[in-house]
Each structure stands twice: as C-alpha cells, then as structure tokens.
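The complex appears here minus one protein chain, its other protein chains still in place.
Moving on to chain A:
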C-alpha cells in the first residue's frame, strides 16, 4: 500500500470538462478507504455512482480524501469489511450432509434372531434380505418369502444398496444397525415409511405405520 499518495489532478484539471466523472470515481474507489467511500456515497458500480453524484461532489470528495488521508488500508475495520465482502452469499453451498437434529429415530427394532455381530453393512453396500411387510392390522402388503416348496428355490433375497435413500428411511436406518444373519422386527412410523400419501397402489393407507420382519442374509 502506498504510504503517501500524491495528487494527480489540480483543481483546474478537476473542474475541466476533459476529466470525466468516471475517472475521478475510479480513482476514489481504487484508493479510498471503504468507510470514506460509504460516507461519500461512492460505493457500487461506477456507472451508477456517476449518475447520482454531481461533479462538485466528486471534486469535494477528492479533496477531502487527501485532507483526511483516509486511504485504503487505514480503516481499522477494513480487514473485517474485506472479509465480509469476500464471503458473499454462498449459503447455497452448504453441504447436503448437514445433519439437522430431528429427534429420536422413528422406528423400533426387536431382534428375533441374533446375527454374527461382526459384519455390519456400510453405506453404499448391496445387501440381501428376506422380508414380510404388514400393516398394523396384520394385513400382509408385501413379502418376498414364499412358503410353497416349488417356488422357494426360485425366489431370491431382495437386494438393494443401503444408506442411499433408495428405500424408505426406516429400512435404510435399521438395516445399517443389523449384522449378517440377523432377523429383526421393525416397527416403522409413517414419517419414515410412506407418510401422508401412503401408497394406494400397494394398499398402504395414508399415515400408516408399517411392520417388517427382515432377515439380513448377505452383504455385498
């Protein structure tokens, strides 16, 4: 930063029509402290400042700058202001991973058969499950477990990548807590299932709590 700036223009030059307002403004914006510029209403787009400021004002400001010596870098608050300016409004860049504390999990798990307690699925891994899904009144709305001997050899466990939001939230969260071989009963509240809409195609009414018996048989 130049410790001492010299006046480039004399009073006559300033008043002359040869010197455009924009040039004076540019000089002031380049060299004046922020607080100085703010006071003299010299902040912002040069074109706009030029429209609102009269030449007399600019000459006065120019003179004032050299009198008060409020050049850039002399402002005690300048550093902070610079940082604040640099911040801009980038709030939209906030990571989607931001965890907002929503309260307790909206499902409960009852272990029916213990798993090996060593192999837990990680987010993004493919898992295979047998499951039976029922409504609170006991109606089975879905299952991939077949009882008929013939079909049993043909049916396969339901496979999906866990923890990626591909399944209802109750499943995503619960399966991550299960180990290989574990069989559990999950009671999932509607907000972590199909919520207010339900799934009319699949006989799930609005705001339905769902009960699943899930057996985790394979991980990736």
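As a convention for this text, contacts are C-beta pairs under 8 Å (C-beta built on N, C-alpha and C of every residue); 3 or more make two chains touch, one makes a residue touch a chain; residues count from 1.
The rule is simple: contacts and distances are computed from a predicted model.
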Subject >> Missing subunit (named according to UniProt) among the choices "Small ribosomal subunit protein uS5", "Glomulin-like", "Regulator of G protein signaling 9a" or "Response regulatory domain-containing protein" >> reply: "Glomulin-like"
Original post:
Which of these, A:21, A:55, A:106 or A:169, touches the one chain of the complex that we don't see?
Top reply: A:169
Original post:
So that we can see where the missing chain sits, which residues of chain A does it touch?
Top reply: 47-48, 51-52, 89, 91-92, 96, 131, 133, 141-142, 144, 150, 153-154, 156, 158-160, 165-169, 171, 194-197, 199, 201-202, 204
